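Structure in structure tokens, see below.
Removed: one protein chain of the complex. Kept in place: all other protein chains.
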């Protein structure tokens, strides 16, 4: 059987620069499974890519409709941005009965959506990251911060949950203000943040979007020199761009302890892309999870295998890392349990989203260094 | 010499033939499966539905531009306002939101409105040296009072269950009722905007309305109490059955089987057909009304105003009032389309209201179709929307064709990797071709 | 429409000013147009005639001064309101509706058409159809009169310069006006046709009681039609009186009429072959020209 | 003279399908003043445009100084020494009066300040406004600027479409005077006039155009003397 798998990403639009790595991540997993020849007695997996533009719900729905109804995909790795994901899930995924696993839609709204069990995500809801980040900041002895967030559901949700947690734990937030991605200039934002003051600046944005624009402006004008960088910002792009200017900055992103990410990085390097790019690992995991679930269910029918997704992702069972999908397939075929760890330590909690293990990082010496996990 | 432009005669068959071609495109999309078409009726109908909504938007823009020459570049704003209606009218009420600060909020809004009215009165009534101070006093006092009422109310509402709600909530009425309300919202805003900005001409009006559109969207993004801002509202009720309910109904499954369709496919098609019916009725109704108006002295008057305002004014036509009238009506139609769109999406996501997509693309539709001609605008809308969606497939396909003869290597990989961006190129090429061969639009104004 | 008795004042202009920046285009003009008259308004180029018209007709807001119509203050009213009060005007540079047909240009003129209200276009089609039939008939009559009925279905933008002027005039004939301001209807119109237009103006004046105020540089036309004639110069009223008296007024000749062709006259004198009407534009001026003219030094123009 | 300076023969053409010009012929000798009169819509302006190459001719030929220029573009004709004042849209509205005149001298390489001084002398009303935008002028003043612009070209053939429309009598006289003077310097003049009696009086040759064809062609004086012509075309 030739199994088609959909990939729905914003290949054009505001996040067009991180989508290629995500696409490659997902395709990597599919290729790995396909090449192994072990999925459902030698089925092959063919990716079908759709451009959901990230911002245009209607275009996204149309694209996913095509994937599902025309190409007949058995699952969709996507969507990318929360708004568009909700629309395509409600319009296509649920009614057509197709599993969607999003690598990057982190809005808390997706936790409560009535998805009839068809939706999962390999990234955690932002609610939890706020807590973790508040702890990290306080532990480093920083008691007053300014917060800027990218003005979408992700940024807003994260900024709110962080601010609440931080205040509850005794920190002071001088200002919480938004920045828009893709704007020509961030002087106004930087000026406002600088005027509000604080010992560090929390930037809940994207590394190659407004987030780095704000950092650039802050460094140039000397407004801040310590930045707290959550998942969207923890990215090699940032390191390349600012190098040693981030000496005192730190952050965290959801990531597996140890092996998973490293293995994935190596695989990615081999395949010719940057595995540390935002959500590339999550994309790999999302695709892998669907395929493993098929194997577990012995069926490529999404209505059947949707019930197995949580099972393969969580304990008990043998741990499966990136590059070991073949092994996972074998084990499943043999009727054994697996615990898919993947690139990002996937651990799905109800209602089908990543629990979120975060690694704490800093940028000493112009490099991205992992400090610890929590 | 300045008038050597000649209107080429256009065959009366042109419009019907073009509509037939369009229909053929959709038929092909629904029934053939190849590199160009998907062969899925679900896809075809999904494109059609949004196409019909786009046609309504295009109709609104066409009224403003085609009839009256008003360059409204704030389409996205009126659309967004219309989209607000389904949320405020038909989502379920939010527990506790009203109690938290509803009355105070309403009072605050009334005070804000009252301040503006009072300020306008002050500007009109007071003359001489006291004019500016009086205005400032009214504005400042009004603003302070407004913020004093507004801020706590908003805080309370936004704090109410902020992860899932945090907004004032809806009334829980049927969603179809929100469509006229959406039109009303947009019309009200257009009235205010028109009062202020319609003195401007051409590109100046365009940039002013563009700004107003941006402001409206900015408000919707940032005012969480209203519609959760960037956190989006999803799960807006529908006027048609849910696919899953259909799939669970044995009746429906049986009927689907008669047609040889799987329940999932059949339910998708059926729901989309229902939507298409609803949208089609609205569209045809609007076109009928618009055509009747256009083919009567009213339409003649509007054309005269568009041609030469000074002369029309001298011939007793109240140009300002007519401009306002058509601006409001056109915006109302756009607002209606906004409400329809949000109903179809089941989602209000202020971040998706971006001017490229909802202002310029609509303009492209109107111009490609033929401004001043209702049928043309509708045709252009559905066609351009079709292309916009299909460009997603055709672009990479084109790239594959182009790179076919290239030797495998870095260049080819790079090009194939950039294939999604062919979407823009493909769209640009099509747009230029249409404009080239039908510079006054596919179905030009007679 | 109430017929006003001849002798009362239709338009009264009090000390009107219109300044563009520092430039005083109209600089304290006061004048009066009597009901039932055909008043001529002449003056050198740039005297402020069109500006005065534009202020009266509401296109420009006056810097200072007052305009009354039949005793009612109409200063600063917008043109469309003035139209409904019965004040019509034509434009010096033709303002046709260029993408509409000539007939439509005329049919759109009458105010308060039933079909101009949006709701009526949906629910009162029958009434509109009747109205349109009547309008069409009327428009065709007017076109007939202006000798351009063959162009009824032509786009107005395609008309020749003179034809546009005719259309401009035709619009004022579509409704019952109280006062019509004509800004150089004659410029670019064939003189034979201008004669006919003159007849029409007289007829409208006599039969329908229109009051006219006419700007024109063709003194034949002014002389035949107008009484009184008002002369403007530098934004002010220079002289006022019957056509004959105006044409004899030294100041007016100096500023406006001039004394004929120097070169031609010189040549004629040399050849002694003068036609009786050699200075045709100014009938009755032959004598003047003879008296004061020939040797006028070139620098004095 | 064997051949007239400008000769446009048997011109046929129009804007759309229908012909406006039906075999119209116009010729001007060196230093002559030719005047075209005729009812509104007769095709006078169209004929001028045709001579200037702004209209596609289906038939007919235009020669200037013996050279066939039928297929030249208007700019090329300007460089051959033709100057034209259209009936409408004949100024640059957002440029000052002075710049308007400069544009008239655009193709001239020599010093044109003299000519400009002469134009200002001819039209003193306009001279006062030399720094003002031409679009803000009165109707008659615009017309003066338009003619002034053409005079700046120092053409060998000057074509004027109703140069006196809307100008006051005193200026009109000056204008005709100047035209005579200009003609005496050897420049050919082709003009359309509705102030036909004055114009024909100074005309060496007059054309009466009706429906795109020549109805009468004669010397100006002869046409003026023809009662039929006077009654039908010159307003009695």
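To keep things simple, chains are lettered A, B, C and D as they appear, and every chain counts its residues starting from 1.
The rule we apply is simple: a contact is a pair of C-beta atoms (placed from the backbone, for glycine too) under 8 Å apart; a residue touches a chain by one contact, two chains touch by 3 or more.
Note that in this section contacts and distances are computed from a predicted model.
For the chain that does not appear here, its UniProt entry gives the protein name "Amino acid/amide ABC transporter membrane protein 1 (HAAT family)", which is one of "ABC transmembrane type-1 domain-containing protein", "4Fe-4S ferredoxin-type domain-containing protein", "Amino acid/amide ABC transporter membrane protein 1 (HAAT family)" or "Molybdenum transport system permease". Of the chains displayed, those contacted by the omitted chain across the entire assembly are A, B, D. Taking the complete complex into account, D:84 is the one of D:84, D:112, D:176 or D:233 that touches the chain left out. Set against the missing chain, the residues B:19, B:191 or B:360 yield one that touches it, B:360.
Of the options B:186, B:236 or B:427, the residue whose C-beta touches the omitted chain is B:427. Listed for chain D, the residues touching the missing chain in the whole complex are 52, 54, 74-75, 78-79, 83-84, 86, 89-95, 99, 102-104, 106-107, 149, 153. By the touch criterion stated above, the residues of chain B touching the omitted chain are 1-2, 4-5, 65, 71, 196-197, 199-204, 206-208, 210-212, 214-215, 218-219, 221-222, 355-356, 360, 363-364, 367-368, 371, 395, 414-415, 418, 421-425, 427-429, 431-432, 435-436, 439-440. Annotation for chain A: contacts to the undisplayed chain at residues 13-14, 16-17, 20, 151, 175, 177-180, 182-185, 187-192, 194-197, 208, 212-213, 216-217, 220-223, 237, 241.
Keep this in mind: only the chains that are shown with their structure count from here on.
When the C-beta pairs in contact are tallied for B-C and for C-D, the bigger tally goes to C-D. Set against the Cα centre of chain C, the chain with the most distant centre is A.
If you average the CA atoms of chain B and of chain D, the two centres end up 54 Å from each other.
Chain C and chain D have centres, each the mean of its CA atoms, that are 26 Å apart. The distance from the centre of chain A to the centre of chain C, with each centre set as the mean of the Cα atoms, comes to 77 Å. Residue positions of chain B touching 2 or more other chains: there are none. Multi-chain contact residues of chain C, defined as those touching 2 or more other chains: 158.
The part of chain B that touches chain C in the complex is made up of residues 3, 7, 289, 292-293, 296-301, 303-304, 307-308, 310-320, 325, 329.
Those residues of chain B whose C-beta lies close enough to touch chain A in the complex are 33, 38-43, 46-47, 50, 162-164, 221-222, 229-232, 234-235, 242-244, 247, 264-265, 267-268, 271, 341, 344-347, 349, 351-352, 354, 357, 388-389, 392-393, 396, 417, 420-421, 423-424. Those residues of chain C that touch chain B in the complex are listed here as 57, 59, 78-80, 83-84, 88-89, 91, 95-100, 104-105, 107-109, 111, 113-118, 120-122, 125, 128, 131-132, 155, 157-158, 171.
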